[in-house]
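Missing here: one protein chain of the complex. Every other protein chain is in place.
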Amino acid sequence: MSTSTPLEPDTFAITADLAQPRLPAWAVLLDVVLAAGVAGLLTLLLGWSPYAGLVLAIVLAALGMPLWSLLVEGRRAAADRLATSVVWASFGVVLVPLVWLIWLVVKNGIGVINSEFLSYDMRNVIGEGGGIYHALWGTILITLAAAIISIPIGLFTAIYLVEYGRGSRLARVTTFLVDVMTGIPSIVAGLFALSLFVLIFGPAIRIGFGGAVALSLLMIPTVVRSSEEMLRLVPSDLREASYALGIPKWRTIVKVVLPTALGGIITGIVLAVSRVIGETAPLLVVAGATDTVNFNLFNGRMTTLPVYIFQQYSQPGIVGPAGGDPPGYARAWGAALVLIAIVMVLNLVARIIGTYFAPKTERRR
Amino acid sequence: MSVTAPPQPPRAAKPVVRPGDRIFAGTARVAALTIMLALAGVFVFLALEGYPGLSAPERIYAPATDFWSYVGPLVFGTILAACVALVIAVPFSIGVALFISHYAPPRVAVPIAYVIDLLAAVPSVVYGLWGGLALAPATRPLIDWLYDNLSFIPFFAGPPSVTGRTMLTAGIVLAIMVVPITTAISREVFAQTPRLHEEAAMALGATRWEMIRLAVFPYARSGVISAVMLGLGRALGETMAVAMVLSATPVVTLNLISNSNPATIASNIASNYKEATPDKQAVLIATGLVLFAVTFVVNFAARWVISRGERNLTR
Partner (left out) sequence: MIRTSFRRAIVPGLAVLALALTGCGAGNSSDGSDGGDAGSSLSGSLAGGGASSQDSAQQAWRAAFQTENSGVTITYDPVGSGTGRENFISKAYSFAGSDSYLNDDEGELSSAKERCGGEDAIEVPGYVSPIAIVFNVPGVDSLNLDAKTVASIFDGKITTWDDPAIAALNDGADLPDTKISPVHRSDDSGTTQNFTDYLNKAGDGAWSYDADGVWPIKGGEAAEGTSGLVAAVKGGEGTIGYADESQAGGLGLVSVKVGEEFVAPSAEGAAKALAVSKPVEGRSDVDLAIDIDRTTTESGAYPVLLASYLIACQTYDDANEAALVKGFLSYIVSEAGQQASATQAGSAPLDAELSAKASKIVGAISAK
């Protein structure tokens, strides 16, 4: 930006540019209605399936607006319109499977959930009845233990990568290894944890804590990767301001860097917890399966909700004289719904914590 | 046009090393080393347990004959499934992330972000159930159409599956499992773009899309790549969902819509580990080692591509 006063012709050019015609706000609405109309008509006339009609309507609407804009508003505005269409369309498309999935779980699960389902375990239950109490506790305890192991390790590793080890060989190798670690199949993590505990405690060991170790192996990379990115985005002005006041580096990290990045870090942690809370295979291998509630992570088998769901699905029992689905299916859907609800609450709590601790910034949302 | 400056590493002028600092730095370094140790542990475990699997008796590998012909289709299937998943998931994730961070009205954006985060928590068994029971039958008209109109493309060579339990379906399920992860991280990164950069771009007369291209994307580049990497990890390592959705058999084919599809390494371990004899278990663990190597190579390749891309970009 030059500081000299603008000359007359420039001013004219700007006004000319600003004066370019713009489509009114209702143009978007008209575009959508027209696209839907055309697609609906074609679908009816040519006898297409409603899905094909819907796809056509979305494509027409997404392309119609930029074309119209190109004719009236010019190339740059058309590109902008196109981008907007694409972003909206992609959002709409993603929403379909998501809503479908959640609807399926809620529809099938809601009928099962009652106080008995939540407070009974499966001890001595055959056929109908029984509940998820043992699996609920198993999930809470094992996931909590996994979080307690992996959050400090993950967070400190991210701090090392961003604040201390920048450019060092250890940092580069660690970043790479963390990426490799994201690809460990969950069952391999389970087998590894099992052989580790068998090595220490003998072959008969099946404990909930083993499951937590396996899960943290899956959780750490997500925590590291997401917190690393968030720490990296903290403006260096903030750090420098803090150093300038003579504050030690570690206090700067604790008091300035971490709070600034807190929202993102919490998203990452919640994501990591969500990623592992639904794991089945490793837990079946290390933590075993039981019908009975067990509160001790370090002694005896523990069942978690996903293991419970898998068991109820694969061994649903036999259909009663009334017919219909085997009793296990309903329990599996109910447990899935409860699991999603747990994560929802967890998510909410994490977000509340996040907003209370995070400093006021100019960030959106 | 350089509107962004990546955050510079803090420059310590005259380091006064305080004990607090030393402890903190030490802890951070130990944490990084713990990760290396854990990974080394997994590697050693896989190598020790899997080594006998490389040369087990021939009948263990049936219907293949030796380890490499056994693992070959699995490696192919793993990469194919991950590619299909990422091709679908990445554009959509970025679209949705942008929608949440820059397009949707804030009052709508927060609940949407919330719902999408929630999807990361749906257990893979449930994704498997949904994919197998609801999605697979629903894809049948689509794959029939693809076969009728596009069968000259090897991906849609057919014959179309009658149950819809195809590689395409598995790819879609994986994509939907990947979307929440990539979206969540991308949107956090997009939202962190300094407001000043965005406003500067707007003040220069940029449209919203130009502002995003000039201010948001360059700033968010590395974060989005991380997000994609995490998604890739999930796609490569997913077990139960793929096992439950995919109709798997040891073949190598690009065909996405038939009933004969290569399994992925992880789903194959999950399917076969339970009933395996010790010899077979060693073979399966050896395939786990191969998956490890595949992840290694894929990450390496991705990194190389990214660093080349970055050199072309003046940052």
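For reference, chains read A and B in written order, and residue numbers begin at 1 within each chain.
Here, a residue touches a chain if its C-beta (ideal position, glycine included) is under 8 Å from a C-beta of that chain, and two chains touch if they have at least 3 such contacts.
The structure presented is a predicted model; accordingly, all values stated were derived computationally and were not measured.
Trainee: Can you work out which residue in B:41, B:72, B:137 or B:158 touches the chain that's missing from view?
Mentor: Residue touching the chain left out of view: B:137.
Trainee: Of A:68, A:192, A:313 or A:333, which residue touches the hidden chain?
Mentor: A:313
Trainee: Even though one chain is hidden, which residues of chain A still touch it in the full complex?
Mentor: Touching the chain left out of view, chain A contributes residues 116, 119-127, 130-131, 133-134, 198, 202-206, 284-285, 288-293, 295, 300-301, 311, 313-319, 323, 326, 349, 352-353, 356-357.
Trainee: Touching the hidden chain in the full complex, which residues of chain B are there? Just list them.
Mentor: Here the touching residues of chain B are 62-63, 128, 132-133, 136-137, 161-165, 243-244, 246-251, 259-260, 263, 271-281.
Please note the rule applied: only the chains that are shown with their structure count from here on.
Trainee: Which whole number of Å gives the spacing of the CA centres of chain A and chain B?
Mentor: Once rounded, the distance between the two centres reads 13 Å.
Trainee: What does chain A use to touch chain B in their complex?
Mentor: 17, 49, 51, 76-77, 79-80, 82-84, 86-91, 93-94, 97-98, 100-102, 104-105, 152-157, 159-161, 163-167, 170-171, 173-174, 176-189, 191-192, 195-196, 217, 220-222, 224-226, 228-230, 232-236, 239-240, 243, 248-251, 253, 263-264, 267-268, 270-271, 273-275, 277-281, 305-306, 309-310, 313, 332, 336, 339-340, 343-344, 347, 351, 362-365
Trainee: What part of chain B is in contact with chain A in the complex they form?
Mentor: Contacts found on chain B: 7-10, 12, 16, 18, 20-21, 23-25, 27-36, 38-39, 41-42, 45-46, 49, 91-92, 94-96, 98-99, 101, 103-104, 106, 109-110, 112-127, 129-130, 134-135, 141, 172, 176, 179-181, 184-185, 188-189, 191-192, 194-195, 205, 207-210, 212, 222-223, 226-227, 229-230, 232-234, 236-240, 265-266, 269-270, 273, 285, 288, 291-292, 294-296, 298-300, 303.
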